[in-house]
Every structure is written in C-alpha cells, then in structure tokens.
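The other protein chains are all here in position, but one chain of the complex has been omitted.
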Amino acid sequence: MTSIFSRPSTWVPLLILLLLAAVPFVAQATGQQFYVAFFARIIIYAIAACALNIALGYGGMVSFGHSLFLGLGAYVVGLASFHEVGSGWAHLALCLGVCGFVALVTGAISLRTTGIAFIMITLAFAQMGYFLFVSLKNYGGDDGMSIAKNSRFGPVDLSSATSVYVAAFIVLVLSIWWLAKLRVAPFGMVIRGAKQNARRVNAAGIPVLRYQLLAYVMSGMLCGVAGLLLANLNAFASPSTLSWAVSGELIVIVVIGGLGSVFGPLLGAIVFLGLEEVLKTWTDHWMVIFGPLIVIVALLGKSGIVGLLQRFDPRRKPATQPAATTAPAAAAGTANTVKGAV
Amino acid sequence: MNGTIVFAQLLNGLQYGVLLFLLAAGLTLVFGIMSFVNLAHGSLYMMGAYFAASAFQFTGSFGLAVLAAMGGSLLLGLALEFIAVARLYRRDHLDHVLATFGLVLFFNELVRIVWGSQPVFLQVPEFLGGAIDIAGFTYPAYRFAIIVVGLLVAIGSWLLINKTRVGMLIRAGAVNPAMVAALGVNIRLLNAMLFAVGAMLAGLAGAMAGPILSVQSGMGESVLITTLVVIVIGGIGSVTGAFYAALIVGIVDTMGRVFLPFMLRQVTERSFADAAGPALASMLVYLLMAVVLAWRPQGLFPANR
Amino acid sequence: MVSVLRTDSLTKRYGALLVTDAVSLDIGEGELHAIIGPNGAGKTTLINQLSGELAPNSGSVWFDGADVSALTIHERAKRGLLRSYQITSIFEDFSVLENATFAALGSRQHAFRFWAPMLAGQEARRFAEEALEATGLTHRLSVAAGDLGYGERRQLELAMSLAAGPKFLLLDEPMAGMSVQESAAVIALLQRLKRQYTILLVEHDMDAVFALADRISVLVYGKILFTGTPDEIRNHPEVRAVYLGEEETGAEA
Amino acid sequence: MSAFLSVKSLQASYGHAQALFDISFEVGAGEVVTLLGRNGMGRSTTVKCLFGMLPVSSGSVSVGGERVDHLPSHRIARKGLALVPEGRQVFPNLTVEENLVATARDDKRSRGKAWDLDRVYVFFPRLKERRGNLGSQLSGGEQQMLAIGRALMTNPRLLVLDEATEGLAPVIRNEIWRALAELKQDGLSQIVIDKNVKALMGLADRHFVIEKGCVVWQGTSNDLRGQPEIVHQYLGV
Partner (left out) sequence: ATIGLMAPLSGPQAIVGQDQVDGFMLAVEQLGGKLGGQPATVLKEDDQLKPEIGGQITRKFIDKDKVDAIVGLSFSNVLMASLPRIVESGTVAIATNAGPSPLAGAGCKANVFSTAWQNDGAAEAMGKFAQDKGLKKVYLMAPNYQAGKDMLTGFKRYFKGQIIDEVYTQVNQPDYSAELAQLQSAKPDAVFVFYPGGMGVNFIKQMAQAGLMAKVPLYSVFTVDGTTLPGLRDAAVGSVSGAMWDAALDTPENKKFVADFERKFKRTPSEYAATAYDAANILNIALGKAKPGDSRALAAAVKAAGSEVKSVRGPFAFNNNNLPVQNYYAFETVKSGGSVVGKLVGTPLAKHSDVYRAQCALK
C-alpha cells in the first residue's frame, strides 16, 4: 500500500484517472457539458496513444501511420451508419475485423523492413488510406461524412457526449490495466526484447516476427476502437483523421508521456491536447510556442512526464537512459535490427 | 495517344525527377549519411524560398536571391544544429522525428508571422523566362536550368560522400561518434558542417523551386514526403540511389497521372475511371514504395556500406 | 558414441570467398568438441549455419537424427540447439534475472501470454536462477544488464544459453573478455556441464580448449585441417605452424 | 623520468554509480605500463576517462604536463593518444581500408617509422586480403586487427590497448606481443590492459593493479614476479 502512494509516478496518474471519472458528474452539476466532450476527446486520444504505445513503446516499431487505424475505426461507423446499420456490436466487430485485417496485411509487409524504411512504409500505407477516402465521392470524399446512426450497444446509445465519455473511460482504464500487465507478461517481454535485440529473441527460440506482427495487429485494433469512439463523439468521420500529421501527433503524445510506460499515453494526451487548447487562447500563432516545446521534449529524452515523476520516486533509480556510453553494444557488427530504431 | 506525347511526358517525368532530386540531395546527406531523419528539411527548403523572395524583392537579381537563399539556410542550418540537432544524432530515429516535427510547426508559423499568410512573389529570372520548343511542345527554359543545377548537385554530393575522407568520417560518425572523436577527429564540427551543407542545399532547392511553385507557409510538407519516398526507394544513404529513385518516381508519377485515368477509361466505365484514375494516381508513389520495400527492404540501390 | 550433430559438406561463400568449404563434422552425444583456427577461418560462420542464422550455399545439418537444414533459428532453438554470441548480445534494458528468465522461457514454451508476469513463471525462473548461480551472477540479479561491466556481460551471455536448457550448446568464444579468474570459473563450470550437454566450443583461449575438449577440429580457410584429441593437436606440426605458434603449448600465465 | 601521461586521484561515475574512486598512475615517455585487475574493477572506465569519453568528477589527467581532463575527446587524441577500445568498435559501415585511412594522421612528434597503409598491411596481411570488406563483415579477430591498425594509423605517442588480444589466434597474439615490444623499442609509450599476465610481465616496465576503482598495488615486473600472492589475490591466478 504505502509503496504505491509513496511513488508519484504511480499515484499521480491514478489520481488523474480518478479526477477524470468525476468529470461527467462535475459537468452535470455545474452545467458545463462542454467539458465532457472536451475530455472525451482527450481520453480517446489517450486510448489511441495506448494503442500506439504497444507498437512503438513496447515493440520499438516506429509507426508513422497509426492515423490509418484511427481513421478506419471512424469510417467503419460512418459507413455502417450510411448503410443504416446502428448496432454498436456490429460496429465494434467490423472495426476490430477491418483494423485487424488491415494491420495484419500492412504489418506483414512493413515488418520486412526496419529503421527508417519502416517509418516510411507505414506512412505510405496511411497516405494510401487517406487518398482512398478522399476520393470516395459517395461517402463524402474530403468533406467527410456525417453519422446519423451512432453505435448502439443494447440500451446504451453513444449519441451523447456523456455516453461516449463513459464508454471511452472504461476502455481507457481497461487498456491501461492491460498494458500494465502486458508490459511484464511474456508477450510484452518478447516485444520489448525485440526492440532491443531482435536477433537475440530469435536465438532464444522465439519467432520474433510473429510476435511483432501480433503486437502491431493488436495495436491497430485498439487504435481502431479509439477511432470508433471518436466518430461517435463527433458524429462525423473525415479523411483528415488519416492525415500524416495525426500520426505525428500520436507519436508526440506517446513520447511526451513517456515511451513504453504504462501511464505515459494518458499523461501525454492530457498535456498535449491541453497545452494546445491553452496556447490557442493566448495567440493565433500558438504553434510558434508549441513547436519548440515539442523540440524540447525530444531533447529531454524519452522518459517523458512519467520519467519526470519517477524522479520523485523514493529508492528508485531514474529510468535507465542510454548513459554516457553504450560502448560494447554499439560494437561493430551488432546489426541491431530494432524496428525503427537502428 | 501518339508517340510524341508519350515522349513529351517522359521528358516531363524526367525533369520532375530532377526537381525531386534537387530537393532530395540535401536530405540524402543528412538523412542518408548522418542517419538523421530531418522532417524539417522541408522547412529549410521553405525558408530558402522565402529568403530568395525577400532578396529578390530588394535587389531584383535572381542570382543574388539564390545566393541569399543558400547563405541564409546555411546559417539557419548551423544555428539549428547548434541548438537542437547536435544533441540528437546519437538518439534513435524517433527522437529525430519528434524534434523535427516540432520544428516544422515552428517554421510554418514563423513564416506567417514574418511574411504573412499570403504566398509571396518570386519570379523566373529574365534571361530564363523564355520557352523552348521540343517536338511541338513548349518547355520553359527555366526547367532546363533546374536540370543543370540538379545534375551539378548530384555529382557534387556523390563526390563528397564517396570520394573524400570527410565522407568516410561522417559515415563513421553516424554510427559511433565517440570512437571517431577518440581517434582525434572533431566529429561535432564535421557534423555541424554537413548539416549546414544539407540545409544550404535545401535552401538552394527552395530558391530554384520558388519561381515555379507557390512560396507560402507549409510549402515544404507536400514535397517533403515525396522526397522521403524518393530516398527510401533509392536506398538510404546512397546518393546514386536517390538520383535514380528520383527519376523513377518522377516518371512513374507523371506517367501515372497522365495515362492511368486514360487507360482505365479504356477498360471500365467512364464514371468509375474518372473516380478511380486520379485516386490511384495519387497513391501510385506510395504504392511504388510499398512494393519496392516489400520486395527489397533495403531499397533499390542500397549504399554498399 | 551416438551422433547428435552432423554436417554434410556444408559450404558457404561470399562472392569469391569460400568461408566454409565442404565442412563435415560429426559430434557425439555428451562430447565437448572444440573448433580452433586462425582468425577469419570461418568458425563463427560455421556456428551461424549450425544455429540457423545463416543459410549455407550447399550441404546439410543434421541434429538429433533429423535434417534441420530448412529450420529457422527459433525452431532449432526449440529443439535444444542453442548458441551464445561472440559479440555480446543481451537485452540491456532488462535486469539480469529477466534476461535469463527470458532465455529460459523462450526455448521451452511460446510466449503468447498476455497477462501474468513473465517472472511469475516458476519453471522458467528456476532454470534462470540455476544458470545465474552457475555463472556466478547471483549477486547482480536485479541490475539492468546495460549497467554490467564487459566481463559480466559475457557471463550473462553464457547464463542465457544455459538457462535455455539446451541439449546442444554452440559457444562462440565464451571466455573472450573475461579475466583469468572468471575464465577459470567458466572452465570449471563447463567441466561440470560437460557430460550433461553436448557442446561445440569455439575459443582462442588454449588453456580452456586443452582443458575441456574431448576432440578438437582445426579449421583453416574454411576447411577442416585435422581433427584429433588435445594431445594430438598440441603436437601437430601443421597446427602449430598455422595456429598455435611456437610457445603456445599449454598453460600460460 | 618526466611523465608523458600522469593521472592523479581520478574519480568518475556512471550516473549515480561511482566506478572510479582513486586512480593514480604515470606513464613515462617510451614506457609501457599495464593496468591489471579482474572484470569490472574499472580498468576500461579509466581508459574512457583518459580519452574524455566519460567525464572526470575529480582528480586530473595531464599529458606532457598539460591538464587534459576537461578537453573534448578529439583534442586529447590530438595530443598523441590512440585507443584500441574494448570490444573493437570498428566502423561497421566503412570498408577495412576506409576504417584505416579515415582517421589516419601523421604526427610529426611521434617517433620511429611512420605508420601508413602499407605498413599496416604488412603487419596484418589478413586485412589486406579483406581490404574491400565492410567492418561488419569481418570476423571477430579481423576486427581486432583492424582496431589495432586503425590506432596505429594515427601515429600516436601513447598507445592504449584495452583487451587488444581478445579473440585473436595464439599465433597472432604472439605476433602482437612481439610487435608491441618492437614499438616499445621505437619509443612508443603504451598502456596495456590484458589478461595474459605472463606476456605483460615480459613487455611492461610497471604494473598497476586496480581493485574496485582504486589502484591497490604498483610495481615493476620483477616486483610482481617476486610477489605471486599479489597476482593471486587480485587477479585470481
């Protein structure tokens, strides 16, 4: 007990989750419904970032194309609604199926490459998806499509911001919980191992590609769920969700929070989207401030906010940074086949 | 569809390819050789175009404008290197993507503050203003100037990377800077110089593209992605690869744009062809990249090193 | 002696360079077979082909009576054919214990398990702890592998191979970078393990080779020059000329 | 004898973990010294500090009487130091020949015959055979030869060899010992770290035993021979 509450890196995020749980009630009480929608969006992005964190943070697969899955998730709802399908279960099944399948195919191809090529090929797939939806004239093309039939799960209809909020919050909590378990579960260890040294994982008797592919598929599917929620929140699906900038934002969120950490995506989403909102109220030229802030985050390294909090943790070493030298590891010939991070 | 037009379009593809290479050249140095994923290359290119436009406005001389663009972006590159980039070489690509993504946002907005949101004006120099007639098609003379500059840059960077000790040291430094330093080489300085040269080439590309493209905030992104595609298809770290890949992408993109809708019309309904043709054409470059990488993950002409 | 690992004129070339030249080996159950040879003779390349990391141009590899030539590394690892790396290859972000447990787990079961922590796996953990004990790393269990000194990394590398519970161990210079004391410990360890596992040892440390090997093959320019007992090797004039040198006849230091 | 290199009460840490507590030793011009010790005692860490690859937290390093402990690596190296690092660290993406020439230097201050490509190739014919291969395509031992050759190509005045014979065939190893002796004749100062104490005793003038980040014993080869218990206690032989 005491251990949890003496560690800021654990209790701060938990406290934030608790506060988020209170948002709908507070909003109800104060009549500020807007904040429900606002935080719902943050939570949905946090889910997407959790999803990316599986591939990127745990598996070291620098996907610059996760907007593809966010967009696919959204369009599943859009297309289903267009064709008069309102069942949330059908939406969910379609979403998982489509995102899983697309992730399987694109992942199988992308994972043939490593490093920069992996970044670029995932970007390419997302761009293809973007252009595909832009040219779907019947479904609104670049104007996007309004969603008349929100996902309906039995008695629960995701048509109000509050219902989306509740659903998203539950998904987020489950995701975080699962990610915490996954991190040190055998599967998590395998993909985290593959990030450091894929060759060694193979030599240990584990067919590393299968694990990476599955991680990529799971990541894509969870991201799709975020897309589904996003579509319900906005009652709208738009190709702009698939643009490369969204992929970039998701990466930024994951890294700001703390790459590969359990609570990182949540903290990252709050800080990133919150900051954007705050800066926008100061000046139209908010990007002049926002851009350099991102640069600073990159310079500070990947332990992100979680790493910052960990500094206040008692009896715990700061997250091991690639210290002064990783000399022997950088030794010649250790063809480091880490996806995305050669 | 006759032979002349196919030939004319081939020529268009080639010259688009050279334009792409011009954009890719600086990036190959930084991205390919130093292994630094520089999304801000597009921003440097944009800044080059703006520098050129401003200098042109003051002096009226295109030559001076190009010089100003190169000088300005060289200095800018040095400053960026000093402030941020130098600290990132030894980190992985993710940090590069992140930091330079931030820089892209910054520069796009900075440009709007300084030069406003409207596109600024940059003109083709008087002496290159004419058009040349080839096989019944007129070509702007300026395009030939771009080809010449592109080829010069290609040769120059190839020599720098493959034939000089500086090139070797930079390649070595990209992998193990501590060791290079321990052997008595000021790798930091060297990297800074190379980054600045890359920035200068970006600026040159911006100045050269300025007269034919809209000089405005965000002009870097659309070309940046195509440029990255070029480099990856060519094989990271290979100047020759980037050159061939630029030509291939230029031709595939051009031919696809022009002939794909046309061919689809022959085989399918017109309405479908009109919808699918351009969509397919815009995906073509990405499709090409996906196919190439799936087939040869290391790119078409990987640097043999 | 029952043959466990056999190669049939295994050949690998890089362009014009023949790195392994029709190598035929036969290693019996429980044997400790050493391969020595000049630098660049093709020892690591041979091991890579045995472990499945490299595909030979021609020839085949038989393990436990089956042709494994077409199997991948991880499939061979699952059958108990494991290797350690010449260039240290550990998971720097994981703790020492996690590294070993990982190795122990990988060779025994699949890791498509998404909930319970890896370290909670009793069986794998036990193997890992035993291997760490054997290599003398017990006092460093929770240290991140990236913080280990070079010698300790080598120890961990070896521990990982042991934890995997191999039938057959391919050891590529396990003593490289170890001080005399640690080498001696590893020699003692291998002495103990000798009959349990079949071991193929590549090593330039002649103390170790002569102390441990049942038989030694000498690889020169990709060809097996000679196979024999340590005594035969020690006194083989050609081996002395190309590899051992004049003084190198036994214990040094 | 005026010391070419002198290290005084050196301390250094990796992050929070202190690795060096009290390291002092000197290397005279033309002298060969060794750093002895078991694994993880701090020998390589000392070397990293010499080359400015790890910041020195206190103490000093001087070359030719001049403090260098806060200079960047390349400035230190330019004073005539060359490193054969632990774990080889050849440049994997450069060919053998490029590895050799990329950082080559002709230092007028160095004594003896200058090292150039030809001389290195005579010394390591194997490298000549493999001259067009990438560093990553070399065998372990070939990489080691390359690392030594690369250091020699900077024509140093002080050569630091950290486990330079690791992974080399015995014949080659003997060659190296012979060559180091020759270099010593030429007047090249050396710091050698190796596990082969016997060979070191033949080569070196003085030995420094490092235990847990401190120099705990120092003396000449004869002293060492005369005190086998030292060897036993600190090196475990």
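Labels for the chains are A, B, C and D, by order of writing; each one numbers its residues from 1.
Definition applied: a contact is a pair of C-beta atoms (placed from the backbone, for glycine too) under 8 Å apart; a residue touches a chain by one contact, two chains touch by 3 or more.
Quantities reported herein were computed from a predicted structural model and do not represent experimental measurements.
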Check your understanding: Looking at the whole complex, which visible chains does the left-out chain touch?
Key -> A, B
Exercise for review: From the listed residues A:V134, A:L158, A:L182 or A:L228, report the one that touches the chain absent from this view.
Suggested key: A:V134
Review point. Of B:L67, B:A172, B:L204 or B:M219, which one is in contact with the hidden chain?
Key: B:M219
Check your understanding: What is the set of chain B residues that contact the non-displayed chain in the whole complex?
Key -> 5, 8-9, 12-13, 15-16, 19, 108-109, 112, 116-121, 123-124, 129-131, 136-140, 142-143, 209, 211-219, 222-223, 254, 257-258, 261, 274, 277-279, 281-282
**Study point:** Absent chain, residues of chain A that touch it
**Key:** 32-35, 37-38, 41, 134-135, 137, 140-144, 146, 161, 230, 233-236, 238, 240-241, 280, 284-287
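By our rule, only the chains that are shown with their structure count from here on.
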**Study point:** Furthest chain, CA centroid comparison against chain C
**Key:** B
Review point. Is the C-beta contact count larger for C-D or for A-B?
Key: A-B
Point to revise | Centre-to-centre distance between chain C and chain B (centres being mean Cα positions), rounded to whole Å | key: 48
Point to revise | Distance from chain B to chain A - Cα centre to Cα centre, in angstrom | key: 30
Revision key, fill the gap. Among all residues of chain D, those touching at least two other chains are 14, 53, 85-87, 89, 91-92, 138
Review point. Among the residues of chain C, which are close enough to touch at least two other chains?
Key: 87-88, 147, 150
Revision key, fill the gap. Per the touch rule, the chain B residues reaching chain D in their complex are 165, 168-169, 171-172, 174-176, 178-188, 305
Revision key, fill the gap. Note: in the complex, chain C contacts chain A through residues 51, 53, 72-75, 77-78, 82-83, 85, 87-94, 98, 102-103, 105-108, 110-119, 121, 144, 146-147, 150, 153, 160, 164
Practice item. Could you pull out which chain B residues touch chain A in their complex? Key: 31, 35, 37, 84, 87-88, 90-99, 101-110, 112-113, 175-176, 178, 225, 228-229, 232, 236, 275-276, 278-279, 282-283, 286-287, 289-290, 293-294, 297-299
